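For reference, the structure discussed in these notes is given below.
A single protein chain has been omitted; all remaining protein chains appear in their positions.
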Amino acid sequence: MSIEQLIQDIVTHSPALIIAIPLLGAFLTPLISRINDKIRNIFVILTVGLTGFIAFLLSYDVLINGNIHSYVFGGGRSVIALPSGSSFAIRILFEVDGLNAFMIIIGAILAFVGVIYSYSFMKGNTGLDKYYTLILLMIAGMFGMMLTGDMFNFFVFLEITSISSCALIAFWTNKGKSIEAGFKYIVISTIGALFVLFAIALLYGKYNALNMAVLANSIDIVNNGFIDKTALVLLISGLAMKAGIVPMHMWLPDAYGRAPSSVTIILIGTTQASLYALFRVCFTLYGSQLTQTLKYIRFNLGGSTVIFDIRLNGVFALIIIVLAILTIVVGVLMALKQNNLKRMIAFAAIAEIGYMFLAVGAWVWVIGSEHGMVALKGGIFHIINDALDIGLLFLVAGAIYYVTKETSLNKMGGLARNMKYTTIFFVIGLLAVSGMPPMNGFASKLLIYESIYHVNPILSIIAILCSILLLAIFVKVFHSAFLGPKIPKFDKVKEAPISMLIAMGMIACLIIFFGLFPNFIVENIVEPAANAIIDNSSYISHIIGGA
Amino acid sequence: MIYNIPFIAVAALVIIGLYAVIFKRNLIKIVIGITLIESGVNLFLITLGYREGSTAPIYTNSPAGTMSLPVPQALTLTSIVIGVAVLALMLSLSVHIYRHYGTLDVRKIGKEEEQ
Partner (left out) sequence: MEIWQKLLETLSTENGFWNPLIWLVAVVIAYLIIYILRGYGKKECKEKTEQTKAFLSGNPEYEKEKMHIKGSNIYWGFTESLKWVYDLLEKMHTENVSDFILWFVIVMGIIFLLVGVI
């Protein structure tokens, strides 16, 4: 069998392999950890590396060659023909189009970097076999959320991810704070997931289908659409709470700030998977209804009748843009006042999610015009940029905690003399988050600013001002932690260990690569994802076949 | 009218569960509230599959007539199992919190007290 045949076979079965390999690794890890500790660490790194490699092969085939892949569990076809002639969709299936392939790339990079970082960050802790098992389960759940094409299957993977994440956030059980953060996380996550299940049950009751393509074909808002509208409201609220939109964001600083740093970088991946699910519900399930009219308002004005028609995309745009502006402003203002390093970076992460939401909201408002396409490309490009930048900042915060055992900014100072490489990585992260050239943050923020200015100038002014405040926040951290005179308490600190430096270096190289060649990334990776959001007909016709 | 009673029960369970989560101060009562919401959603899933005058969906030695839908029953079983796992996790976290803080009052354990 030739190499191309082998690669073709792997790509055909890859949606199942990407989930099965971490699951198998998770159940083998407690057995292997009885032999030796180092062998278990190498085994986990190899498992995640193999999964990432298969994910890159699959996304290369979907993004560059343009095929949509689907995988039916159970091996048969996904529709059966009833005796009356119509076809009926059965069996759970995974479907991978441009947007899924984009999210898998993010998940693979974050998972691999997180596991390499935790090789030396978690040394000296007990209970490490449970830690590695839970990390592999969390990675399997995250990939499942990003790949699935079936609504109830999405709920199951959402719960798998939230249970393993909660146990990992509360990992340091000798202090009381991490356990309380884990409790808050599981309460919020369970209530959000239960309301999502309620909406899925409503849609199942009306249409007798759980498959996303079949639902997208038959959802109808205008005729007798009260149940559809209720399901839409419940889904948006539940998924927005999991994604960290203000005013439901308050679990994020606790969960990101008190977890170990290698867990936080994979948590960023799961939060963005919830954001992906929100886009999938709004724009693929309800995509053909976006230009339908909800209500006509007509009144007489001096003899002639004036007719307003309120469409669904106008209401969406109002909700999304108001929530996004609130998210950016509250995130940035709260971040200025914090003294704990990781809580400050978590509030900056909330502000960055607001930028993605603002760009997509601007596209929804002006559907069909050219500015909207540029705004959508900027928003989608910002998802991967934000994951890399905030991930690098959390890794640097973890390195500082490992070396000095301090988390408060009031007690640090003068660390740049001893930790030279960490300082360089922090400067790269600082420039990238606040949108300075030539890093990747500037390219995506330029697309967002320019296109939003045409929609409404006030939104663009608020976005630029808050970006300047983000730069102010991280300059404060840079001064307090790295610059300054030599403090005698930190005289003997050494540089961070090698595996942590390798992990930070990989992300820094990716940031510089994305920054120096932005058009290559936008044309090949971002544009297929944006086309998948705009037009849901190819997603539907791959399963049902043109109904 | 009598066929609407399960749906009214679902609405009552969800509303009482939300009241318990929002307005009660004890950690254990918040956990009980979450369990009530979950029971309400499971009841809603099963009620969707009922057809009037139907029997259980089993083919062996079945009496003639319609059968109720089996798919929502499978979904409900999955949901009950997930609910058990989440309940166990929440209660064990409550035990740890009581050991560290000495109290179960939600308003007292929430503050970030370091400078």
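Descriptive notes on the structure:
Going in written order, the chains are labelled A and B, and every chain counts its residues from 1.
Methods note: a contact is a pair of C-beta atoms (placed from the backbone, for glycine too) under 8 Å apart; a residue touches a chain by one contact, two chains touch by 3 or more.
Remember, predicted model here, so these are calculated numbers, not experimental data.
For the chain excluded from display, the touched partners among the shown chains of the whole complex are A, B. Across the entire complex, the residue among A:23, A:45, A:90 or A:294 in touch with the chain not shown is A:294. Of the listed positions A:44, A:167 or A:187, the one in contact with the omitted chain in the full complex is A:187. The missing chain, though absent from the display, is touched by one residue of A:12, A:87, A:237 or A:541; that residue is A:237. Counting the whole complex, the residues of chain B in touch with the unshown chain are 18, 21-25, 30, 106-107, 110-112, 115. Mapped onto chain A, the footprint of the missing chain covers residues 183-184, 187-188, 191-192, 195, 226, 229-230, 232-234, 236-237, 240-241, 247-248, 250-251, 254, 294-295, 310, 315, 318-319, 330, 333-334, 336-337, 339, 370-371, 374, 408-410, 412-414, 437-438, 442-443, 446-447, 450-451, 454, 472, 476-477, 479-481, 484-488, 515-520, 522.
Here is the rule we go by: only the chains that are shown with their structure count from here on.
A separation of 28 Å divides the Cα centre of chain A from that of chain B.
Partner chain A is touched in their complex by these residues of chain B: 14, 21, 27, 30, 34, 37-38, 41, 44-45, 48, 72, 75, 78-79, 82, 85-86, 89-90, 93-94, 96-97, 100-101, 109-110, 112, 114-115. The touching residues of chain A, when paired with chain B in their complex, are 152, 156, 159, 163, 166-167, 170, 173, 175-176, 179-180, 182-183, 186-187, 190-191, 194, 197-198, 201, 204-205, 339-340, 408, 410.
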